[in-house]
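Once you've had a glance at the structure underneath, I'll fire off some questions.
What you see is the complex with one protein chain gone and the rest in place.
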Amino acid sequence: MAIIERPSAPATVPAIPSASLGALKRPVTTQHGWRSWLFTVDHKKLGIMYGATALFFFVVGGLEAVLIRLQLALPDGRVLNADLYNQMFTMHATTMVFLFVMPMVSAFANYFIPLQVGARDVAFPRINAFGFWAFLFGGIFLNLAWFLGGAADGGWFMYAPNSGPVFSPSHGVDFWALGLQITGIASLTGAVNLIVTVLNMRAPGMSLMKMPVFTWMATVVQFLLLFAMPVITVALFLLMFQRNFGATFFDVAAGADPLLWQHLFWIFGHPEVYILILPSFGIISEVLPVFSRKPLFGYPFVVFSGAAIGFVGWGVWAHHMFASGLGPVSVAVFSVATMAIAVPTGVKVVNWTMTLWGGKLQFTVAMKFAIALIVLFTVGGLSGVTHAVAPSDTQQTDTYYIVAHFHYVLFGGAIFGIFSGMYYWWPKMFGKLLSERIGNWNFWLMAIGMNLTFGPMHILGLQGQPRRMYIWTEARAGEGFFNLAFWNLVASIGSIILAVGVLFFFINVLVTARRGAQAPLDPWDARSLEWMTSNPPKEHNFDSIPTVGHLDEFFHRKYAEDHQSGEIRKVQGAEEILAEMERNKDAHIHMPSPSYWPIVLALGLPVIAFGLIYSIPVAIVGGLIVVLGCFGWAIEPSTARDEDVDPPAAPSTEVVRHG
Amino acid sequence: MTEQHAHEEHGMSNAGYVRIALILAAITALEVSTYYVDFGPLFMPALMVMMVVKFTMVVSYFMHLKFDKRVFSVMFYAGLFLAIFVYAAALSTFKFFIA
Amino acid sequence: MAELVQEHGAQHGSTGISNIKLGMWLFLGSECLLFGGLISTYMLYRGRVGEGPTPMQVFDIPFTSVSSFVLLMSSLTMVLAVSAAAKADDRSTVLWLTVTALLGATFVGGQVYEFTAFYNEGLGFSTSLFASSFYVLTGFHGVHVTVGIIMLFALVAMVRRNRIPGSKSETVEMIGLYWHFVDIVWIVIFTLIYLIPV
Amino acid sequence: MFTTGSKFFIGLSALGAVSFAVFMVLVNPSSIGATALFGFVPAVALAAWLALWSRDGEPDESSPAASAVPSPGMWPFMAAAGVALVLVGTITRPAVLILGVVVVVAAFVEWTVQSWSDRASADPAHNADLRGRIMQPLEFPVLATIGSAVVILSFSRIMLAVSKSAGAVLFIVFASLVLVGGVLFAVRPGLKRSLVAGVCAVGAVGLVAGGVGGASSGIRAELVEAKSEGHYTHRTCGPEKDKYGDKHALLGVSSRSAVIATVEFVEGTLVARVQGNPAETDRITIPRSNPSSIIFRNKTEGDFRLVARLGTAPVAEGVVEEVEQCTQLIPSGAEQLLTLTIPKPSLEPGAYVLEVAGIEGQSIEVIVP
Partner (left out) sequence: MTSARPRPTAVNRLGSMRRRVLPALALVALAGCASNAPQDTWDPAGPNAQMIDDLQRPVFAVAGIVGLIVAAAVGWAIFRFRDRGQAIPKQTHGKPVLEITLTIIPALILAVIGVFTVRTVFDLSKTDDTEMVINVTGQQWWWEYDYPVQEEFGITQPIITSGQLVIPVGTKVMLRQTSRDVIHSYWIPRLNGKRDAVPGRVHLNRIEADEPGIYAGQCTEFCGLSHANMRMEAVALSKEDFAAWVAQQLAPYESPADGLAKEGEAVFLNQCVRCHQVNGLERADGSPAIAAPDENVVSGAAPNLSKLMSRNTFAGAMFDLLTPACRRDVWEASPADFGSKYLAGVSEDCLNQTDLRGWLRNAPEMKPMYANPALLAGTGGKYRGMPYLALTESDIEKLVAYLVTLK
């Protein structure tokens, strides 16, 4: 709050309202300076902040993973004791799922959905800013547990009696539960925001079937988020009431059934894993056609199979509970339903391969990550089918085979997709091309490291090594080719290579930031709408909102197809298209103004959470902050009046601030 | 009640709302009567039907879902039926519905 | 000036649907999942009374049915407030909003009474599973109603001080949607919890 | 000569002196209270002197904006009232003390912003709008909360005080009053604002008075008695019907998944079936100190109750008491759940037994290895 004290100079100047000393002015709207980041509502700045924070948590999660692998490299490991190991794998999973992949999905969705559908910003810009700050404070709150008595140590799914007050006495689980509530609120508000943007603010002429595939997949993901988040909110509330206020929800002595937690968690859990993978499907469905120089094979099939995965995803959650005694009828039903989900996934893999078929493939780093995703995700998907078969799942569940499955699907799938997206869209976001030379090192080390780390885990799993085992002994490791000792060591070495591979990405970012060449306007000769803007795009994205005639509109404006000979001629370049859009520029562009209230409201949430754990008065103060934030927000118009801005913006900026 | 529809662009007149409210009050009274009068085997279905009727009346008239664009109905009913389907399946694994 | 009014009116997307209304319906769709989870937890544990009182020993059906009437009538007055706001008649909007808030406050007052009475009859929060799940479900609904009441009273103040950015009738309509949703959740709760004995 | 600040402090010290006198005379003079109040008076007097000497910290009188007369407001009064509440609170209940502190803080904040915005510019309308923009985001919700809290608490206190049937009637009366009032005001828009305000004020005062009355008269007798005797919290396990314990017996079990055995009372004979083994048996094995739920199903005409006799346990020093757990009396066709946790092993046969109250010769043995 920029409360400015009364100037000491003699106030003989007649105080006219516009030049008066103001309080609670809207924050400054210039492009740079830390204030333009702290109070921004611009979807591009928020997307970059989401991405940067997610990458930071990726490093944190990665270090936790390397520590786990060091502990398991040799028999009777001394690196971590049992309690620290339990905290490490719990926080590794929670950080990777909730604080890296989900925010990275939000980063790409926030940045590129408005650009791909031809909008100037998301539907509710201030809610978008609140989403990011709530996520950031939730992530920090979650990791505060490390310093306040030990992090959560019950596994990322926190099964019922073990997460209760008797068996997890430390505050770790409370921090976990409340931290996820806060990031949950962030995801829910983000979901409402992006669905309204996609359904309501598309460019004229862009029907649903002319939308780019990434926007399609991101929209399915937002629907999954919209309906999955409340379920885990219920589960986390029940757990919090049990731990802090003496409820008996999971107390077996009162007649409770511990499986209630498993059901509530996995009803959220399974749509959650599709939330993690579908955006990466969307990204490589954008990257593959561009570097194969031909459109995506079977666009409607890819779109409907994405929606089918999202829909059927709601009917399979109990395949995580085949061994927890559901009774044969339920097990059989969910086993068949889980197999049914493999069909749409198969359709996607077929379509990607067909996109490559007959193309003119350029193996840029983005393309390499995309192709690696097809193969590695297929390996993970097929190992998934092997334990969709319930009886063999009773042999494989909770062993390292499952760890191998979901790492092939999550690392090989989601993270390779994210890296492909970063290399592909880096020029769009930052105006510079990431160096291909360092990129190749990054790709190959990650690909080899990933296979060396998670490949042997198939073997460890089938040799009966359970998950979450903090130690293994020489006596029970076996001798033959498939013994536990050798493959645990290989996996640990692989994880080091993987870490080095990821390090090369950050080197690439630093090198490019300092010495990278300025990227041309259309470096990859791309196809979709987001490339019809400057690199990086202006604050209002499009000078004039393009009317969309075809799918891959940008390609159709650049190339004309001669129907007889089928030969494709280039008619105009990206520069001409952009110049033309600049010529008939929209006169009045009303961009939403930055605001204090999102960060104030987001700050209230961790204060309440802190109060709930330690002292109720602090929670009441937090509640007061939230109430102040809500009503301050409600009273403030989304686009500020001119004199509301502090200092009053100069009227001559190219974007007319509506007075 | 049908003549009400075309009457006003933005939903119904105040009198129309009061009439809907009276119908809802009547159904609630009927519901409460199931506590005093024994309906025998008809008890459960009757209550369920009355609940659903009240629910849809409030949603379609008081919340204008009947007069608004279809996309609102799709969004709301998607969430509602998803909730019913998922939680019914979960409760059935707890042997809730087996006699 | 016309263009000014349009700008401050509801932000309509290219399809002519109001952004905030679509956002509100999506939010209500996801709230179905939240209350669905709490209701199914209650249905699962309604039979587990342990040593404590059973549902029908503590429930006072006449009292609760009166509070259901009250919430239903508050839904009616809310609709009248929304249609008054649509006609830009500030006086009756403020009036009906105040009546809705008062009826809501009466309903919550009734619930606070009900909770105190149950507590005295031996239904503590951790007495039994039935108690825990009953208090969490009706407590959650009560908190939602209380938040609704605070929004209504604040809305009255904002309408009188003309402090509402954007279109006034749309803001009243959004709070109306929220209030009706809280009412239909109570319709489901009242029938499933109070009227269907275990 | 007397600036506003000094007037405030002088008033405060006078108030302190008066309350010290009242405290010493009427309330039993405890040493702490006396020293606190006695110490308070000179401290505030010093502050008053300081304000007088530095003329409320005003450097010079010349600037026109500064000399504008501060708009009349209620905040000095509220601050004083708050301090009074704090003082009263130190003597009576801590809740009053906290309320006092809250009022003082609120008054202080409002007052500072008020006086600050008065001097923001020469245009009073703009000043008011500026003050509104700062404070309204907090004022609206806080006032709304206070309003709804008053209605909710006072209404619930009234309902707690009156008898059960009177409560329902009162509820209908109050709700319809509000509704009819709303309809009346809506139908005749011509009513003057003062009349409407008057009716609302009367209603509010009546409600609050009722609330205070209800609170002071306390919760109605049946509830107090129900709480002291704990009617519904412990059941007698005899064959006859317990007046409170067996009222409205549960007729069904919501979920049958977490159950280890079912015991049925079929035409007078007690039969048990263990989970996973359809054969009927007369003994159930439960692991030691492991909570296990058993379903009791009554298939005989008449009301019966399953009792678990769990041997004896030392209650007080030397006193050994029979431990038993039981379901409610349930009619034919109904079923209930019994959750047992048995810490001690069953050494000799028949140590732990499930029986139907009042029926001899029928029992299921519970073995705890």
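Which chain is which? They are A, B, C and D, in the order written, and residues in each are numbered from 1.
Here is the rule we use: a contact is a pair of C-beta atoms (placed from the backbone, for glycine too) under 8 Å apart; a residue touches a chain by one contact, two chains touch by 3 or more.
Small disclaimer: the values here were computed from a predicted structure and weren't measured.
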Where the missing chain makes contact, among the chains that are shown: A, D
Contact residue for the chain not shown (choose from A:148, A:307, A:448 or A:603): A:448
Touch with the omitted chain, as defined above, among A:307, A:340, A:511 or A:603: A:340
Contact residue for the chain not shown (choose from A:125, A:255 or A:310): A:255
Option from A:244, A:353, A:534 or A:638 whose C-beta touches the chain left out: A:353
Absent-chain contact - pick from A:33, A:169 or A:549: A:169
Positions on chain D contacted by the hidden chain, ascending: 257-260, 274-278, 285, 287-293, 343-345, 347, 367, 369
Residues in chain A touching the chain absent from view: 81-83, 86, 154-155, 159-162, 165-167, 169, 252, 255-259, 292-299, 301, 323-325, 327-328, 331-332, 335-336, 339-340, 342-343, 346-347, 349-351, 353-354, 356-364, 368, 371-372, 374-376, 378-379, 382-383, 385-386, 389-399, 408, 436, 440, 444, 447-448, 451, 455-456, 458-459, 462-472, 475-484, 520, 522-525, 559, 561, 566-568, 570, 573
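The rule is short, and it goes like this: only the chains that are shown with their structure count from here on.
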Length of the line joining the C-alpha centres of chain A and chain D, rounded to whole Å: 42
Chain A: positions in contact with at least two other chains: 199, 226-227, 231, 254-257, 259-260, 264, 631, 634-635
Multi-chain contact residues (two or more partners), chain B: 71, 78-79, 82-83, 86, 90-91, 93-96
Touch list for chain D against partner chain A, complex: 63-66, 116, 119-123, 126, 130, 133-134, 136-138, 140-142, 255, 257-258, 291, 293, 337, 339, 341
Complex contacts: residues of chain A adjacent to chain C: 123-124, 188, 191-193, 195-196, 199-204, 226-231, 233-235, 237-238, 241, 245-249, 254-257, 260, 264, 590, 631, 634-639, 658
Touching residues (chain side chain D, partner chain C) in the complex: 132, 136, 139-141, 143-145, 147-148, 151-156, 159-160, 164, 167-168, 171-172, 174-175, 178-179, 181-182, 185-186, 189, 219, 223-224, 226-227, 230-235, 244, 247-255, 328, 336-337, 339
